[in-house]
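Here's the structure, in structure tokens; my notes come after.
Apart from one protein chain that is not included, each protein chain of the complex appears where it belongs.
Right, chain A next:
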Amino acid sequence: MASDFATHREAILEEYEEYYRDCPYDVTPVKEILDQWYEEAKDRTPYERKALVYRAAAQLCEIRIFRQSPFFFEVKTGRIRNSSQNGFPPGPGLEGWYMDKQMHYAEEFQEWIRPYRERDLIWGDIFSDLAHHSVGYDNLLAKGLKGFVQKAREQMEKQPSPAALGFYRSVIEGCEALRQIAGRFSALAQELLAGEQDQELRDNLSMIREAAKRVPWEPAESFYEALCVILFFKEMMTGLEGVAVAVLGHLDRLLEPYYIRDCERGELDYEKAKNLMAHFLIHTDARWDLTGDEFASTNNSLIIGGCDQEGNVIYNDITRMILEVYDEYELVNPKIQARISSRHPEEYFSRTAAMIAGGKNVFSFLNDDVIIASNVRMGKDLKDARLYSAGGCQEPVLDNTELNCRAFLYLSLPQLVNSFFDDSLNLFFEREDTGYEKPEHLETFEEFYENYIAKLKSIYKRLVEVLNHYGAFMREFDPCPLLSATLTGCLEKGIDMTEGGAIYNPTSMPLVGIGTAINSLLAIKEVVYDKHMLSLKELGALLQSNFEADPRMREYLLNRCPKYGMDTPEVNAFAGRIFHDLATATSGPVNNRGGRYEASLFVFYLFDWMKEQVGATSDGRLAGTALSRGMNPTDISGISNTANILHTLKKIDMTDYPGAGVLYLEMPLMKSEPGTSYLARTMKAFLEAGGSALDLNLLDPQVLKKARENPDAYKNIVVRVCGFSAYFTSLDTHIQDEIIGRTFVNG
């Protein structure tokens, strides 16, 4: 029995704080030894060179046991405290050591993208996704590292290619290294027991001693061991692989069999399991500094609800205990990705709604029906598609079978509209061989629209070529043999996940600012083509002047032109059409891993990060101001009415977007009845409307304004920023203002 979380909560946080506040720990001596090893291994495969990191962790890095915790996970690999956010640029610890040596690939890519990034046309640091990844937890729990080693050995006997041989060797090296590290934890626990008087803490140490002897080498046999495996492996991957592993797994699905078995044996009950869960979950909030000035997204997420491989709905004791732990202990992280469907029980909706209303808003909601269907439409097996998680924020990824590269490179739709007015924005087409030819005239709106889509297609085509080109260097840049071993397909094929070892290998380049782009196109249709109020050239000149040439015309564009979200048949039809056309234009090509490019509207905070260089837009937006968020209408259109938005959503087929599109609904905070039922009903209406991902925010702007002025008095207000929650007062004032500015007309 682990120590009682509720009683020891403060002491637990204190112990973590004492250790993590001094991060990053200096690992220079370890890195120097690694450098020597690297020199000696020059003629080995990249996988084997990467595997040196695993060996170094096992042989050279200190380990740390927190006596207040029954889990083991902390190896001094030199990570910064708030790590795992991006995976790039390489961190100061072992996680960045290997990549640091290959930076010429990154630098070359950055040089290529720089002019487009400077104009806020494309945003990206690196040519692949080094964050938001998951682990093949089902495989890991069922087979143990032992199973991976056994498989690798079997494959080595089949006379694989030299590259595959190197891959297998590195997998074995990695698994053995983790076995060794776990063994060291067991021994350290034994050692610490000698000096520990407190019985509860002795229990923690005994548990670690026994579990670390077995897992993750052996398959997990109990609920507790399964949690040990998940936390240990996830932390090892983030510390060693150089990619940020964000996903802690679909916990209520993964853990249920262990929970049932343990309970049947009389070794566990609900309260004991919940106590372990609290110890497990506190790690993220404790590790990260959430009150500092940094952009405090931990990226860590876990998944609840949804269904199993056969489609059976999941909502069980594990789901309940997770929600209770967040509720009772006011956790902010990991983010909860709540998979919902119309088949889920009422309790699920009312429980999450009550937590949101109570200010514990840690959720994103994912519509199972739409996300599963969108993946099946991309040719994935239904049973595989049913097992998905979301990593980082709401970016879906299939469990065990998929390496999904997403959320690393973004394309601005509004800037592409503006390229029809501002020739300097056409530098992409001038510098790159895209095949796009500028038309002489655009006589009708149809011609204009077709040209817009053609332009998007050609820019996308070139981006695909570039990403595929650089993607091919991933095996050199940052192969991840140990993480690969957990993904179905890699061991079978002898191919690293960065090269296409997994069964499914999609990539997406999300489209930013769809609301701003739609409204700009609608305005162009109205004032240039339907009403002939301005020529394209005159509109361009107006935009160039940031509307100063004719402020009244700006008012027309703002208030009189149709707007996405106003929910008229014409606008809805246009929205349905453009959503579909954009998805078609950005889906289908094959990437360097043999997977396909998939459409995505997952834009994180890029609506803000990509605004500076976007001049005035035809929807009346002033130069340099924020673009529309997620798949939302623009904030300047004044359309934030939930009913309008949900009804508009019905006309859009979100199964076109396996990469999801987030709908943000800012809801009025009800101080009195009707309580929280309206929230649950809104979630269900979102499902019925066919949405893909949903973030709810309950904002009282008056309170937020007070919080900005007087942060000390409002330290505990948690808001959804965009796919993650944070303490409002810890956010940069610019982000605080953006959140306050999300006006709503409801209520």
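The rule is short, and it goes like this: a residue touches a chain if its C-beta (ideal position, glycine included) is under 8 Å from a C-beta of that chain, and two chains touch if they have at least 3 such contacts; residues count from 1.
Everything that follows uses one rule, which is that contacts and distances are computed from a predicted model.
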Quiz prompt | Omitted chain, identified by the protein name its UniProt record gives, among "LLM class flavin-dependent oxidoreductase", "Purine hydroxylase beta subunit apoprotein", "Carbohydrate ABC transporter membrane protein 2 (CUT1 family)" or "Glycyl-radical enzyme activating protein" | solution = "Glycyl-radical enzyme activating protein"
Quiz prompt | Sole residue of A:E555, A:E612 or A:D732 that reaches the chain not shown, by the stated touch rule | solution = A:E555
Practice problem: Kindly state which of the options A:D120, A:D567 or A:E598 is in contact with the chain not pictured. | Solution: A:D567
Quiz item: Taking the entire complex into account, which one of A:A549, A:A573 or A:A643 touches the absent chain?
Solution: A:A643
Self-check item: Residues in chain A touching the chain absent from view
Solution: 551-553, 555-556, 558-560, 567, 641-644, 646-647, 668, 670-674, 677-678, 680-682, 684-685, 688-689, 746-747
